[in-house]
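With one protein chain withheld, the remaining protein chains of the complex are depicted in position.
Note that the chains take the letters A and B in the order they are written out, and that residue 1 is the start of every chain.
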Amino acid sequence: MKKFFSVADVDNLKEIVSEALSLKAAPHGNSELGKHRMLGLVFLNPSLRTRLSTQKAAINLGMDVMVMNMDKDGWALETRDGVVMNGTTVEHIREAAAVMGEYCDILGLRSFPTLKDKEADYSEDLFNKFIKFCGVPVISLESATRHPLQSLTDLITITEHKQKDKPKVVLAWAPHVKALPQAVPNSFSEWMCRAQEEGLVDFTIAQPAGYELSEEFSKGAHITTNLDEALADADFVYVKNWSSFKEYGEVYPVAENWLLDNEKLKLTNDAKVMHCLPVRRDLELSSEILDGPNSLVIKEASNRVWAAQVVLKRMLEELKG
Amino acid sequence: MKKFFSVADVDNLKEIVSEALSLKAAPHGNSELGKHRMLGLVFLNPSLRTRLSTQKAAINLGMDVMVMNMDKDGWALETRDGVVMNGTTVEHIREAAAVMGEYCDILGLRSFPTLKDKEADYSEDLFNKFIKFCGVPVISLESATRHPLQSLTDLITITEHKQKDKPKVVLAWAPHVKALPQAVPNSFSEWMCRAQEEGLVDFTIAQPAGYELSEEFSKGAHITTNLDEALADADFVYVKNWSSFKEYGEVYPVAENWLLDNEKLKLTNDAKVMHCLPVRRDLELSSEILDGPNSLVIKEASNRVWAAQVVLKRMLEELKG
Partner (left out) sequence: MKKFFSVADVDNLKEIVSEALSLKAAPHGNSELGKHRMLGLVFLNPSLRTRLSTQKAAINLGMDVMVMNMDKDGWALETRDGVVMNGTTVEHIREAAAVMGEYCDILGLRSFPTLKDKEADYSEDLFNKFIKFCGVPVISLESATRHPLQSLTDLITITEHKQKDKPKVVLAWAPHVKALPQAVPNSFSEWMCRAQEEGLVDFTIAQPAGYELSEEFSKGAHITTNLDEALADADFVYVKNWSSFKEYGEVYPVAENWLLDNEKLKLTNDAKVMHCLPVRRDLELSSEILDGPNSLVIKEASNRVWAAQVVLKRMLEELKG
């Protein structure tokens, strides 16, 4: 594996989940694989779970880790070519990425969208250039449009907790006070559509009108604007807010109640409830669910380690080969 | 040891000091104990000595360490239950603590008081909730009301330098330009009162009227508002500023001179002088003392490693067991 950016970088979902669960069963079984290998984690935006879980995964594999927090440093990167750099950007991504590639065997990068310029965000220009110029394998720690380590974690968690071969999985939009990226729902949808193709799940998206995800990510999903209809017989409900893709980055008022609570949960097949965290209690998701027996959110966060570890392991194996 | 938050978490002071001094004599004797164990250090406020010394102690024991600086990230935690999180807090301590507990075998937490709401600060609500929800052993890296790693360090340092069985130890208030927490003096007082009970020291607190510490921490100490009287025959003088507990967080003008200098030191039994650092020279403590033969401040800071290491060692041993 040279790149972990989208579901397209994984050949077989069942296999990667199974390999991740083996690592969970024996976290230090490959602690020689990463010896004398350096992982560099570059954060252009803040991170808690992603940084800690990826760092831990690398350490489990015997790697060394260097973290670069570039979000607060005013270390603004230029990505455009043909520009005289006499403004606020202090370094071009051509040099910055190449230099980090010299010091590290594998790089991870986090970079959020602007939510203002749809075309720029969805071109993933920064990410693609970073991959191109750094010259080493790159893991997405969340890009403008995707969060693949989260989605792989989610699939691992669903696999561990499913009670039937092909559970019904629902991605359910939820309220928020801020305009959030589409990266997590895009990515979850792209992974679940692929899992549906591979016969692993039955996938439905429920969101208010105006909050449709880009078809690039949702093609193949059952899509509805009726939450109750979606919840019927659901085995897993994945709760998440996102801002509008169509009216890019906008937040429409939504009249109906989209907050999942125990009352709504009765419509489901005693569904397990998921969320990528951080979650705003009683705004996005009710406390009664978060503190109740149906919540998987902590187990899900815990599984982030194994998602990161299986990806790093595959990259390291290719470096060795 | 499941928790290191106050002197009540230690059974026997003599034993823990003696064990710390053994670690000082052979720092890497237990470097297998922490293998594949992760320490997470969470700072809601800045830290220099505490971070470095605890990190070093963990590395001496063979642990891996992840540091989370959450003070500058605007990662505001919600601690109240039953609140709709539609404001500025982005994550509830229930989730944040639980997730960190998934990634780490032991957690350290630093969280300063507000100095505005006495009841809230002295309830140690944040700390107690963190301990409750993270599910792993927790070390205080300084809380609203206590700094136990500092106090253990201080007892180690007194033990190393004492010339008699039961030296006279004086906690002496000193001037400052800012309103400082009571955590260090509270903690020092609580540890010295206990040490007095165990027959290890004779303990006196000297502070101007209005600066009395909470009885919860000072019960058993000799207390005076006369510095000269306190200094008489002192073997150790622990210098520290703090703001008022009664008029919570207030700074009263003090007419008399409370700055310790060589002149005042003559009243003592050639006392060794201690301070937790950072110290403001010639405001809190005179340069002549800091640069002279009676100062223990650097040796004291150095001993922070062994205080942290003995606590981590005990926690690791319990994890293993």
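By our rule, a residue touches a chain if its C-beta (ideal position, glycine included) is under 8 Å from a C-beta of that chain, and two chains touch if they have at least 3 such contacts.
What you see is a predicted model, and the numbers here were worked out from it, not measured in a lab.
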| item | value |
| --- | --- |
| Option touching the unshown chain, where A:11, A:81, A:119 or A:165 are the choices | A:81 |
| For chain B, the residues touching the chain missing from this view | 27-28, 46, 48-49, 52-53, 55-56, 59-60, 72, 177, 277-283, 287, 290-291, 297-298, 301-302, 305 |
| Contact set of chain A toward the excluded chain (per top definition) | 36, 38, 40, 64, 66, 68, 70, 72-75, 78, 81-87, 89-92, 94-96, 98-100, 102-103 |
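Heads up, the rule we're going with is that only the chains that are shown with their structure count from here on.
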| item | value |
| --- | --- |
| Inter-centroid spacing, chain B versus chain A (mean Cα positions, whole Å) | 40 |
